[in-house]
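Supplied in structure tokens, the structure appears directly below.
With one protein chain held back, the other chains of the complex are shown just where they sit.
Read from first to last, the chains carry the letters A and B; within each, the first residue is number 1.
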Amino acid sequence: MELCDLPAHQLSKLLRDRKVSAEEICRSVLQRIDEIEEKTRAYITLDGENALEQARRVDRRLREGADLPPLAGIPVAVKDNICTKGLRTTCASKILADFIPPYNATVIERLAAVDAVIIGKTNMDEFAMGSSTENSGFFPTRNPWDYSRVPGGSSGGSAAAVAAGETIYALGSDTGGSIRQPAAFCGVVGMKPTYGAVSRYGLVAFASSLDQIGPLTKDVTDCALVLNAIAGYDPRDSTSAPGEKTDYTRFLKEDIRGLRIGIPREYLGEGLDDGVRRVVEKACAVLEDAGAEIAETSLPHSAYALPTYYLIAPAEASSNLARYDGVRYGYRARDAKDVVDMFKKTRSRGFGAEVKRRIMLGTYALSAGYYDAFYLKALRVRTLIKRDFDEALATFDALLSPTTPTPAFLLGEKIDDPLKMYLSDIFTLAINLAGLPAISIPGGFVDGLPVGVQFIGKPFAEGTLLRVAYAFEKRTGYTSRRPGLGR
Amino acid sequence: MYEAVIGLEVHVELKTRSKIFCSSTTEFGGEPNTHVCPVCLGLPGVLPVVNREVVDYAIRVALALNCQIARFCKFDRKNYYYPDLPKNYQISQYDLPLAQNGYLEIETENGPKRVGITRIHMEEDAGKLVHQGNIATTPYSLVDYNRTGVPLLEIVSEPDLRSPEEARAYLEKLRTIIQYTGVSDCKMEEGSLRCDANVSVRPAGGDALGTKTEIKNMNSFRALHRALAYEIERQIAVLTEGGRVVQETRAWDEDRGVTVSMRSKEEAHDYRYFPDPDLVPLVIDEAWIEKVRTTLPELPDARRKRYMEDFGLSRYDATVLTSSKELGDYFEACVAAYPHPKTVANWVMGELARLLNAHNMDIIASPVAPAQLAALLRLIDDGTISGKIAKTVFEDMFTTRKDPATIVREKGLVQITDVDAIAAVVDEVINANPKSVQDYKAGKEKALGFLVGQVMKATRGKANPALVNKLLKEKLN
Partner (left out) sequence: MITRADVEHGALLARLELNEEEKELYTRQLGKILEYAAVLQQLDTTDIPPTAHVLPLYNVFREDRVSGHLPVEEVLANAPDREGNYFRVPRII
């Protein structure tokens, strides 16, 4: 193990005890990037020099005796759909290939406030539309556990970077599973907070009513630390939940006796990989052993979540992505005869196939004559899906499910069949529709590939999820495993 | 015989300090693209937050227009591509607008008429396109986003208007009421008041509606009137010749005085409205509405009624004096200092209005303060100056801003009421004009007028006219 393989809270302690410097941690990460980035391709933009400078500044302040927050001086990678002032933000799209934001996302301001060290911007599926990072407009990212496999997506670059030690932790965004699914595929911890828990200001919108920023970390403690830094009310986001700041680390307790955990039977049905099923069964046994009460429950409208999601998310996306027209920023087609022609050529060349497919789908779902049958219908079914969760969570403190139906699949395996690709988010996207918090944590391995288990909580019950995940982590130790990286 | 059926869609820019969804200034003008921030520029990742004042202003207008205010409303996205629209959607309100079912009253030749208001909703303004020459022939256009995100109210009338005159009266009344509420300057020339019209014609007295056209680009009250008159004639001509009116958008061409089809913009409009997921709904309770109601001033209709009842003014005078809040305020300030409303009304609507018009000035900029006008009127009453001299003094007050007493003193304009002094002048005039004296004595009454004029001329207008008349008659008879 090198410094770059350690979680933030351990590094933070070493830093405070003056056993290492922030610069050393940063150099360790940069060195790992030097070694394996050409295999993982986790980053779109690296900001090493700036990161080192930040690290040295933290070292100076520590030497001066400053009392800095736990994440001070710890490297972080940021998904490339989160705006960073002065640092290129592309959404892995050709249409924003050269876009340099003149402002910071709220989460970036909050990371700056705790003296975090931003290493770079990570690869993703273009505009977060995808489940494998193969839809990046630039290049695919590979899974550090097996370079022939995808890291998941859309936050594949963030997940791969955390797993490979190319950063200590990362920020991702999750619209239908885009943090949890790659976290599961890469064997790291990933949390999608409750809708409204983390400000979306500066997160380039995919589907505004579903998007949330969240942490990808090496373990559960780090997840709590990152949440401490980024969560909380933001007046710049109208959908931000008001309320006091919470210290999420106080939920990190091993005792889960009496905690009631429900297993939705619809999430263990057909299509589930046998190995993954065994991982979930074993997780149940571990938790039961720890004193939790486990029982089966039901989310009857689960089968409708995927079609509901694939009407609502593209509908919102079709509108959110209308602004990329070549007028104010981004790519512009230069050979247009008039402005309409310029719009069309710019967008057709600037967007990749999946983005165009979803824009088309969303445009159709909102258009005259189809709005009621598709979009409005989906909003009504969304209510039913949300009610399912409300009812189940009235009985249980949390729900447990596999994060994904299978471990990481091969590059190219699903890229030609959109529906097949969409199905890899089958256990995650309903949670976005319901706006609930959920965490994916390594639950075991199948053929050397990590498998994630997902805990789903009540609105703003991130604490409960951290508690159960922490207890699980302490009893299994999967979060301390690292990929061999083929070295 | 055909009759026109007209409904107006009016856009009013609200004069909040900051924009509807961000804190950029709403100030008119400014160097291009200097009044913008990441939000109104529609940068990737930004989010809107509603300016509370916009909702307060909107409720104020809704109350002034007798609307029912929605207890629950929301913002929707209207999706269409245009280079002046940074997000390529406009945040607006669709199926749940802020207010509905209101009305206002206009004066028509057949008496007062109530015009229904269908709905009022809030939305954001777009930017401005600048063309070198003609939009159709210029090789490129320039975009300025300063105006993007300035709050707008869209006020849609029922198709209750039957003539260009009524349409104009409606728009003027709407402007007056909104100006009273203080939420907008309503300057058509600056675009803070904009108007589109839906027009159709049908056989007079019929119930069915004809095919309508939408008229855009009318930038003044006069343009509205002319465009509607033209369009109504055009539609009638089409129908009389056995043709069919095409449902379309037409632009008013001010120079040529015609409406022209904008078919190029017709292409498949499908705005794909849906609730804006970045904004949460508005819940407006009774307490909020009542709080806004207390900020409403007396509105023009109520004020007119009061002027007629308390001041005994004619409906016409009361209408003119209440046509702008500032004019009414000026009038009332004068009456407070000089409690003879009819006299004040005559001066305000007469001399003052004439001079303001001639100098293209607004009542707010009047160089004569209400207290000064009142002082002038008192000088007439106490016989210091004549009514005629008063007009001269008033003109001086207007240009010099001096008090009337100062002007009268400096120019020696105090009225001559000394009988002996006037009698002496009368004698001189009689001696100097034997022909007129002869004429008068021969029965030509007009000759007296001439002689009075000569006396006034000799005293530079200062002689008390009644005294001059009296003395002349005595001496000649």
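Everything below uses one rule, namely that a contact is a pair of C-beta atoms (placed from the backbone, for glycine too) under 8 Å apart; a residue touches a chain by one contact, two chains touch by 3 or more.
From a predicted model like this one, the values you see are computed outputs, not experimental measurements.
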- Task: Among A:E266, A:D325, A:D397 or A:E413, choose the residue that contacts the chain missing from this document, as touch is defined above.
- Result: A:D325
- Touch with the omitted chain, as defined above, among B:V283, B:A302 or B:A466: B:V283
- Item | From B:P83, B:P341 or B:P370, residue that would touch the chain that is not displayed | B:P83
- Note on the structure: In the full complex, subunit A touches the hidden chain through residues 98-100, 102-103, 195-196, 209, 235, 238-239, 241, 301, 303-304, 306-308, 310-311, 318, 322, 325-332, 336-345, 347-348, 351, 356-357, 359-361, 363-364, 367, 373-374, 376-384, 386, 418-419, 433-435, 459
- Item | Residues of subunit B (touch criterion as defined above) contacting the omitted chain | 16-18, 22-25, 31-38, 41, 49-55, 74, 79, 81, 83, 129-131, 135-136, 138-145, 264, 267-268, 270, 272, 275, 277, 279-283
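Just so we're on the same page, only the chains that are shown with their structure count from here on.
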- Item | Between subunit A and subunit B, centroid-to-centroid distance (C-alpha), Å | 57
- Query: In their shared complex, at which residues does subunit B touch subunit A?
  - Reply: 38, 41-50, 77, 79, 81, 83, 86-89, 141, 143, 270, 272-274, 277-280
- Given the complex with subunit B, which residues does subunit A contribute to the contact? 81-83, 89, 91, 96, 99, 101-103, 105, 200-205, 207-209, 235-239, 315-316, 318-319, 322-325, 327-329, 339-340, 343, 363, 366-368, 371, 375
